[in-house]
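Here the structure comes first, spelled out in structure tokens, and everything after it is commentary.
Complex shown without one protein chain; remaining protein chains in place.
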Amino acid sequence: MATTVTRSYLGTLDPAAPYRLLGIVLGLCLLWPLLQLAQFNPLLLLDPNNIRVFGDFLIQFFPPNLQVDFLELVLTATIQTLAMATAGIALALVIAAPLGLIISYSLSISRIGPASYHPFAQSVRWLARFLMLVLRGIPEIVWALLLVRIFGLGPIAGVLAIAITYGGMLAKVYSEILESGNTLPARAILLAGGGRLAAFFYGMLPGCAQELASYTVYRWECAVRASVIMGFVGAGGLGQLMDQSMKMLNGGEVSTILIVFLGLVLLADYISLFIRKQLE
Amino acid sequence: MKIQANSEAIKTVIHSIGTEPARLYCIRCLITLGLILGLTVLSFMYLSLNPAALFTSEALSSLFGFVGRFFPPDLSDDFLRKIGAGFLETIAISALATLTAAVLSIGLALPVAGRFGLPAKVVARFMCNFLRSVPELVWAVLMVLAVGLGPFAGTLALTLHTTGVLGRLFGETLENYPPAASNALTLSGAGPIDAFLYATFPGIAPQLLSYSLYRWEMNIRMATILGFVGAGGLGQMLFYELSLLREPKASTVIIAMLLLVFLVDAISNRLRRIQMHNLG
Amino acid sequence: QNVLRISAIPDEAPTELQRKFKPLGDYLAAETGMKVEFTPVTDYAAVVESLATKKIDMAWLGGFTYVQTKIRTNGTALPIIQRVEDEKFRSVFIVPADSTVKTLPELKLKGGTIAFGSPSSTSGHLMPRYFLMQAGVNPDKDFKNIAFSGAHDATVAFVASGKADVGALNISVWDKLLESKNPNALKVKVLSTTPTYFDYNWTVRGDLDPALVKKISNAFLKLEASNPSYKELMDLQRATKYVTTKSSNYDDIEKAAQSAGLIK
Amino acid sequence: MDFSVQQLSFQHTNGVQALKNITLSAKAGECIAVIGASGSGKTSLLSILVTALKPTGGSVALNGKNPWSLSSGELKRLRSRIGLVHQAPPIPSRQRVITAILAGRLGQWPLWKSIVSLIYPLDIAGARACLERLDLSDRLFERCDCLSGGQLQRVGVARALYQAPDLLLADEPISAMDPVLSDLIISELMNEAKERKITLVASLHAVDVALRWFPRIIGVRNGEIAFDLPAEKVTQDLLKQLYSSEMGMLPMQNHPTIA
Partner (left out) sequence: MDFSVQQLSFQHTNGVQALKNITLSAKAGECIAVIGASGSGKTSLLSILVTALKPTGGSVALNGKNPWSLSSGELKRLRSRIGLVHQAPPIPSRQRVITAILAGRLGQWPLWKSIVSLIYPLDIAGARACLERLDLSDRLFERCDCLSGGQLQRVGVARALYQAPDLLLADEPISAMDPVLSDLIISELMNEAKERKITLVASLHAVDVALRWFPRIIGVRNGEIAFDLPAEKVTQDLLKQLYSSEMGMLPMQNHPTIA
């Protein structure tokens, strides 16, 4: 008999079942107060009066505003937006790539073994984690106000605000992508004495490149839509235009900008597809 | 004779691959890389960015002056009580919105990844693109009109936008994941949903979880729209205090938000560790 | 220095900001001989920060924003000029056309939702809040929800759709909406109009060259709506004439902000 | 389930001709071993039978019907009756053993049952019975990344057994097993085939095992059928030819594996 195995499951009951049941009950218990706090009431959606108001409002979106001077405004804003988003993401990558590589457990040499918990490696990792948390945890508006003091109103502050907040988010997501994939190839390289970067390039990148690219392109798309930050610092661009038109309830302008947004999102989708095909 | 035939076959194979495949392969990825780099440089040039301004002494002193005004945080009882309420409301709205969106997105991910054929893919993708190209603010206005001011409108607005985001991210994750395991099930007659649940989901679950939790963090910070719909929440409080230039109060809110983000990060780590490889 | 950097708070007709300030910018450029750079923003605080750190030279501020800027710059920022209309500015409270509320104090009993514009708006938040409190209504306690619609037009839309029970906005926007027969404006009625106060002004940073400041205020003072060559510019600014202003005009607003608890 | 392939050829997308000109058929209840050198096309052949690959030439018939002309519903039903033990177990490492085994029968289960089984496995007894046959029942609720190589391979076999297919294909099902276990696995596969009168096709590297257990042996070489004979007719010479080709050298004398 196999003496190494101390547990034997002779019953026909799934040993995980009690935990799962507990989990489900606990989840439901948590859900109830949430629903109360959020005043959750889907029936409101069906209220005829609401539907009428809603419909009246939607009508204002037609037709889109196609006046030439407005379109010109939109066009320059689009170009500006694309440039700012690209620059912002490029800088964000500069922040995110090293941080992401540092904190990813799958590339951690000191965790092979189980874990000898090298104090230096551990503290660097904690530091990086904390830095990341601060970068993305402090709201954009605070970064924006801070940068305005240094650079004044305009695109530089906007681009940097994007770079900082997105850098923190990208780093987190990158590290999690690296941990979620198949980590065995990277581990094998670390075991053969390879360094962290070597293990990343040879062990993780082939499997994760597509996912990393997908997410980066998505983030770029977010930067295109980043109305909030850009507006705060007067960096202009589509997002700010949208904010303004919406607050003024100018339906025609809103729908024109929406169409441009949709176009850009489709473009991002295509770029993502293209890059992922290249990485196939 | 057979050996000869064999080496013939080998030769044709080598031929079909090309004489210098090592170079051939990478020209494509180099071109892509070059294109991306070029566009990035162009963006910087268009914006004429010069981040060097960051390091002038004047900039630094004004930076410290700004940061200094946030200390000490306002910890008066009255304000802390308000923060407490905002904390709960924020958690409720963001958690509920994220949860609903995540569930919907898992449903959307299959068609988005093309598991139900091309027409379904096109429709689902367009839906995701549309949902997320409409900014949160616009959804907020629409939802206010549909269900009235209050946290529920905020929840709905966040849900709609988040569904668009997660639907795309989940879908692409699904596409990027190696199909071997799910193909194996399809080959034994399982349907696309079965194959997803039993073969792909365990593999991508950490990634999906990571995306959902990251999105939760984002939703916690969605300041503008929550204020817009008349639902307090931390984001709105921060915006309010900053507008009134009351930095000590703002800094208390920031600390509360950081705590919340820290909490989410810790939960995320915990949940993911449970799922990960048990290799150490 | 040969660039004059100006900005404006996003209080009024922000979509039109760029278009609206173009003629004014050109005019100022011609008058001062400097290049004029205009940056619109969506956040009040950013304008204040920029003035305080000398990243912009001049800004169009609301009364309350000016008070905030004054405090932030230790009184160095200087209001120089304003429209005559700004000397006697008002806000209006609006309710849905079918509302039974007749006076401000009744709101206390009704609860419900109130819509303001932006939190740092003078006419869309500070002054209405102040006058509400004078009438014995504390918005923080007596309403279920406080919504910040972000702009005056949106406030009207909120009230018109019945999503807010009462709203407060700038009288000049209200007049404009009535004039243009805006469909939302037809669905609401005025509950009450506030007493007058000083509002918008052009403020320059404290260390701007006095000669330049003089040049700028002279340029404004020359503007007259009755002069056909300035008509378009003045219509866009919704001004008939500019007058000089001074810091002490805003002492009342500062007091109001203090008693409404918005500043210490 | 009987099958037959005619003039079958298959070319991978990178141009490698994995199979050429293969003609083969089997009746229901037959047990066949496929042997051949590495890269000779055993996996490709089994992939074609399991309808994972569509032939680029020639025809396949399963139960007399061309699977590639079936409607998708019929194809799905057909596939649920074909089981394959994959060469590398295609099991997500974070899955539990029980779930991995239950996955074998997804093609026969209604959707609700498969969803509920994710939360609470609905056929613990059935899965345990399969695992028991392979001497691994004590690992039923463990995660698959806690298993050794041979244990994981047995989970793969158990999944195919649990599927209870009419055509059971096994691609080197004993490559990670020790000799005793190898015999156990093969005997279980043969038992299954005999008891339920299903067709069994297994590709094997262990020639001795193939010869000892299987009545019919097919030798594949460079994508072609080198021989298709009853086990007792497979001679040392044939085997030498079968394996020599790729390396251009003869298998050594006295090779005990091919004893």
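Note that the chains take the letters A, B, C and D in the order they are written out, and that residue 1 is the start of every chain.
Here is the rule we go by: a contact is a pair of C-beta atoms (placed from the backbone, for glycine too) under 8 Å apart; a residue touches a chain by one contact, two chains touch by 3 or more.
Everything numeric in this text was worked out from a predicted model, so none of it was measured.
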**Study point:** Of D:G58, D:G126 or D:G150, the residue in touch with the unshown chain
**Key:** D:G150
Practice item. Considering the whole complex rather than only what is displayed, give the residues of chain A touching the chain that is not shown. Key: 1-7, 109-110, 112-114, 116, 118, 121, 182, 184-185, 187-195, 197-199, 201-204, 206-207, 209, 279-280
Exercise for review: Go through chain D and note every residue touching the omitted chain.
Suggested key: 12, 14, 16, 35-39, 43, 87-88, 135, 142-143, 146-151, 154, 171-172, 175-184, 205-209, 212, 243-244, 246-247, 249, 251-252, 255-259
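By definition in this document, only the chains that are shown with their structure count from here on.
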Point to revise | For chain C paired with chain D, centre-to-centre distance based on mean C-alpha positions, whole Å | key: 78
**Study point:** Centre distance in Å when chain A and chain D are each reduced to the mean of their C-alpha atoms
**Key:** 43
Practice item. Going through chain B residue by residue, note those that touch at least 2 other chains and give them in order. Key: 62, 66, 141, 145, 148, 150, 224, 239, 242, 276-277, 279
